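Worksheet: one structure, shown below.
Every protein chain except one is present and positioned as in the full complex.
Each chain carries a letter (A, B and C) given by its place in the written order, and its residues are counted from 1.
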């Protein structure tokens, strides 16, 4: 994620008007050589191998956390205490308890903060949000989301270590629940409001994997797949599913919302399109529209190219930085801040608890 | 459904070789005038308003039940006792208890019997079955199915009576669970084996509707939407959902199966296509294939037209009759028979029970 | 084609109200055994091996011609002279000259007549016609059509004889120009009016093939591929293409029309859908709609099943018979009659002439 973030910081001022211009002051990595190499490639002004020194530095205004999940809380809390602005990759902590401490820290310190739930900033997803806020759907009956991948099917894939910490429960906190469902839940809360209760099932298809750090076969502690049913506070029903065992899907995050008057569908594999069905269209001519979200009047798109040519994944990070700078300059918060990120963690905690207890579980902290 | 069945009986011998030729001996309807009209349109030899007289007739070898669900058990049991072959629209009974009595009746009488789960006979779905039976998927990880409609969203739609008995719980037994999920469950068991346990949620969005028979607003007893998570006996995870409140979907029955080596996807809205992804394809060239199931070597298709031109919904019923005749002539049973149909009812019972109890529920009777 | 026609005659009264009911009086084939077999399968009352006796029969009111192209003119003219109604498979004759004689014959005799350009009766195509007639497109700028197949790529495929007469220029008259482009041209004239002039290219990729009748390699006289540019009388530009050498396409007949306000697209491979783009939709929400043409208010569809389930290829023939019966009973002609069919032959003649002369060629007889 270091590359997506660095790219976003470097590009934002070329495409968006902002008074602030991010400066890549320092990159931190445990391995000094890799830090040097990354700094050279991206033009960072300095390198560190101990994040604490970055947090203490007077040259640095903002700490951006893109390290494994088990480091998020400690770094974020220290950064907040040092009065830095804090950006953090999702999910916030490995569980809601860690995340609560992070929220507490940034709010006590009064520092700007944001979680990188980047898919909100896909123009098609932001367009969906606009349509919902305009009331076009009417009463919502259904929300369904899936995030399907297939990269861990091989039992030869080890867990832990470089590039594979997502399979190590101690580092990641959970498997697809915190990694993939978290994205789906963040979008869902943003679009359809708080979730009330869930019933869930998880599965670990490969029970043990070689651990790259211990060199031994170790039990796998993460969930390979996770699915849940839910009710939203607005009365709509939901089905959510995430897995890394869905052959044929590299990163198929899809959601669909069915309202009284209209429905919306989106797919990360074609992120520049939005599906839209409006029952108020003339009867004979009703059909799902495939909106090519590349016009100047589509969210964020006037900043890019000409109608008909698409942007991609990395631009969502640029948009998030642009919105963060706008909030800094015009007041207001850049959403999702840590408190909003925590709402997602309450849901993933409830999902894991339900999968374990085999009961419906009420989601905490969702009143708003 | 009387039209789809009549059409199937009349067409089957034009397209399939069979020694038997169905004869439309008699049509029964409560309303004599409508029976006459239907008989004239379709060439039935006689009409009846009391099904008991059909069951007693020596001229009749087979009773085909396409009446509302609350009549299935009584007619089927009487027909079996009278030694008739019995075909029955799905679901068998309004619940597994009724269905068990139906199974008992046909098995005691030793009469040929079949349930009209017609979607098995969509050529693309039968092709999926072939691929699975050939072991192409390897270990199965995921099964997901949805059956989405949108025709009952209006609260002005009454319940009960002509054409609307599916909204009257006393007649239908349940809502979308028995009507739509039953199709999805039958296909799932056929393709992926028995289901082990479920956790479910149902919802009735419109709580009361005018009843056409009483002329009064009456509480709605059916489920407008129903979703469940499940484990199959083979260890795969499942998500199922059905609703009549998904704006933009007229009859979108879709399923997808993810295996170790390959995945399959199908959509009733384009029933002549099968999605297929094979991980064993050369890496750079892997992709979902859209198979236009219209060639002579696709299931059933050599009996129809030329490659590239599609058949539709009604043909699934023709195929089912053709297979029934083949079983009659060559021995063997025409699947699904009542006993197989009962398996689906055990699942729908478990779904409704889970939705009510808010617990995981074990599915009965699935050992095989 | 005998099966599609027989099926249409048998089914029409089950689904459409008509006073007349077609009777399958007699089937004619050169081979007596095959005639008997076909008659048995479809319930024909009698068989013939000489079409002349059918034409002379007093028992017969209508002659339906589904034999190879080189027989169309002779049979149709004789049938007309005998006062029979005449239906003829497309194209009418092997060239416009033959077709003119056929038109002359039916018009002199004053008998009802129709050409089986069945794709007009695909509900989605008829819906396109309605939208155009309602003026929704505004001024039309572009028309493009392709009819792509891939069944003759193998050089081992022989020409001539049973099932392969379409490769024998003496029987077929031409290759894809008369076989596939003719369909595309008929639809185009119906939807967008007369064509004014064309420039064309044809190609015969396989120069000689074994002839099944002579048993020798013979030069191939047909065009394997044919493409042309054209101007319509309404000022719009056109591109047309047909081939039997487009790997991956079994019968992909597609057309698209671009108007000032709206565009329409259709594909035979998914014949139950219509693509529609309306620039008058709200800007941010413009997109191509995929209309699932299966509702009761779509052309012909109230006669079939429930919304969301599709019909197929064979139904286009049923619709054509239904419209023919309606015209018989209510007056008016069933379109396209022979005179309309002749318009298409003028275009295909011009295409072949242009491909040969390498000049733009004016289309004859298109004033209307």
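Definition applied: contacts are C-beta pairs under 8 Å (C-beta built on N, C-alpha and C of every residue); 3 or more make two chains touch, one makes a residue touch a chain.
Please read all numbers here as calculations on a predicted model, not as lab measurements.
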Positions on subunit C contacted by the hidden chain, ascending: 141-142, 144, 146, 148, 150, 153, 199-201, 203, 205, 225, 227-229, 231, 235, 237, 239, 241, 243, 245-249, 258-263, 277, 279, 286, 288, 358-360
Absent chain, residues of subunit B that touch it: 127, 130-131, 274, 276, 278, 281, 283-292, 295, 297-298
Touching residues (missing chain, whole complex) on subunit A: 3-4, 6-7, 10-11, 13-14, 41-42, 149, 151, 249-252, 268-273, 292, 294-295, 304-315
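Basically, only the chains that are shown with their structure count from here on.
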Identifier of the chain whose CA centre is least distant from the whole-structure CA centre: B
Chain whose mean Cα position lies farthest from subunit B: A
Computed distance of Cα centres, subunit C from subunit A, in Å: 54
Chain centre separation (subunit A, subunit B; CA means) in Å: 40
Sequence positions of subunit B contacting 2 or more other chains: 249
